[in-house]
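Here is chain A:
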Amino acid sequence: MAYKKITIDPITRLEGHGKIEIFLDDKGDVAHACLQVPELRGYERFAVGRLAEEMPRITETICGVCPTAHHTCSGKTLDDLYGVEPPPPARKIREFVYNAFMFEDHNFHFYFLGGPDFIVGPDAPKAERNILGVIGKVGIEIGKKVIDIRKRTRNIIQTMGGRVVHPVHCLPGGVSKPMTKEMQEEFKKTAEDSVEFAKFSLKAFADIVLANKTYLDLIVGDIYKHSTYYMGLVDDNNKVSFYDGLIRVVDPDGKEFAKFKVKDYLDHIAEGVESWTYVKFPYLKKIGWKGFVDGKDSGVYRVAPLGRLNASDGMATPLAQEYYEKFYETLGGKPVHNTLAMHWARLIEAMQAAETMVQLINDPEILDTNVRNMDFQIPKQGIAVIEAPRGTLFHHYETDENGVLTKANLIVATVNNSAAMNMSIEKAARNLIKGGKVNDGLLNMVEMAFRAYDPCIACATHTINGHVPLQIDIYNADKEIIKTLKTVFS
Partner candidate 1 sequence: MIDLKNADPHFKWETIKKEGGKGLLKCFGCSDCAASCPVRYFDERYNPRKIIRLTLLGMKNEVLSSPFLWFCAHCHACTERCPQGIMVADLINAIKNYAVEQGYCPEAYKLQLDLLKRLGRLYEVEDFDLKKRQRLGLPPTDKTIPEVAKIVEYTNIIKYANSKPQVPNTNQDDSSCQEKMEKE
Partner candidate 2 sequence: MAKPLVAFYWCASCGGCEETVVDLAEDILKVVDAVDIRLWPVALDFKRADVEAMADKSLAVSFINGAIRTSEQEEMAKLLRKKSELVVAFGACSHLGGIPGLANVANKKEIFETAYKMTRSTVNPKGVFPKTVTEIPQGKLTLPEFYDTVKTLDQTIDVDYYLPGCAPPPDLIMQAVTAILEGKLPPKGSVLTVDKALCETCPLNKSKPDKLAIKEIKRISEVIHDPEKCFLAEGIICLGPATRGGCGERCINANMPCRGCFGPTKEVKDMGAKFLSSLASIIDVDDEKEIEKIAESVFDPIGLFYMYTLPSSILRRKQGV
């Protein structure tokens, strides 16, 4: 049987930052579709031999978009490695910086990457579907507001963490720098404005997206729906938690499937390898790998904002909780399987991050200079988890008694979604390519499915950033390009 092959390749085949291959059968229907990630950097290998306390600086370069997540998670791993609990002020500083980052990153995605689809509109000219288009639509004042809040929240990371891209402040048992009164004053304003900004974003989403039936239909439609397990961190009350907590997994019906400490993550998560991509495919170990399929019997699970909201019983802060309730009310109760709902969930999370910032910055203890706990135990192994914007992030180091790494294991945020992303692409392809006819909307649909996950291929493979333009080259049987579709990914 002869198959026709369609390659969706960012930029060109030669660029290779992540590409989509679609094979058509004789009838011109989709026989197979997959997302290939063509690179790997080997952090787990070259972490070996390094000093544990340097890991927060090393692992954060896995991704320049979410370095704070890697940095903080690595710091937490060192706490566990040395058996040391950071003093409350240190933990608060870490958590404050982390929430600032969460807020900033979620907004970055919404306004710069994912949002243009909705705000400017999926049918708008491609040239306008970017931040400039967003500014055009919402007005220059709002645009400035977006740029301003990004700058100020990133300034929090810069002040406390040294560098904003790749901060340096986390150490085993605390942070390197205490907060001063002046900083607190400034950050307090930023935090309060962040809450206002989160409100604004959610209102904009309601006005522009939810009020538009076309968009709403798109969100609740079947194309972007996958019934999978969901994973996320929850606090003692099963509320969404970013910095710390228990890992909770719910099944496709929304029932609790597992709740475990990060120490036991190896009992619950396994990663499979395929020869056609450099990315690995995590699945729920107790169910097993059944391939790229939906449902209760498949070990595929999803993370990131939707995963976290589905895996929890609510948000940890009051305003966010209101929006949470509205979210499930609108989308027909828990769990929500619609991939595009990620965008909304993301903004609700940004609200929680902003509210948490306000809570933490008003805590007088955050000014305490006792930011290091030096009561170290002899190191052996450390495991920690954090909720990165793009999903649950695991760091696991094993060391000798001198704290020199002997083994490392990293399960990175986006990689948790790698199976689901493949499924979304295949589903979109099957829906849109029929009888050899390649629908023009394919690119857009695939793109939107893809972007909803906010995929950071940099994270997923410990390789490069995934925010790249997509290009679909369609080949006939003779491997001649018969059609080229392309777009700007961000």
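Here is the rule we use: a residue touches a chain if its C-beta (ideal position, glycine included) is under 8 Å from a C-beta of that chain, and two chains touch if they have at least 3 such contacts; residues count from 1.
For anyone wondering why these and not others, all candidates are chains of the complex that A comes from, given by their letters.
This is a predicted model, so every value here is computed, not measured.
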*Touching chain A in this complex is which of the candidates 1 or 2?*
2
*asked:* Per the contact definition, I'd like the list of chain A residues that touch candidate 2 in the complex.
replied: 3, 5, 10-12, 14-16, 21, 23, 25, 31-32, 34, 36, 38-46, 48-54, 57-58, 61-65, 67, 78, 82, 108, 112, 126-127, 130, 147, 150-151, 154, 158, 160-169, 171-173, 176-177, 265-266, 269-278, 280, 282, 285, 289, 372, 374, 376, 394, 396, 402-404, 407-411, 456, 458, 463-465, 467-469, 471, 486-488, 490
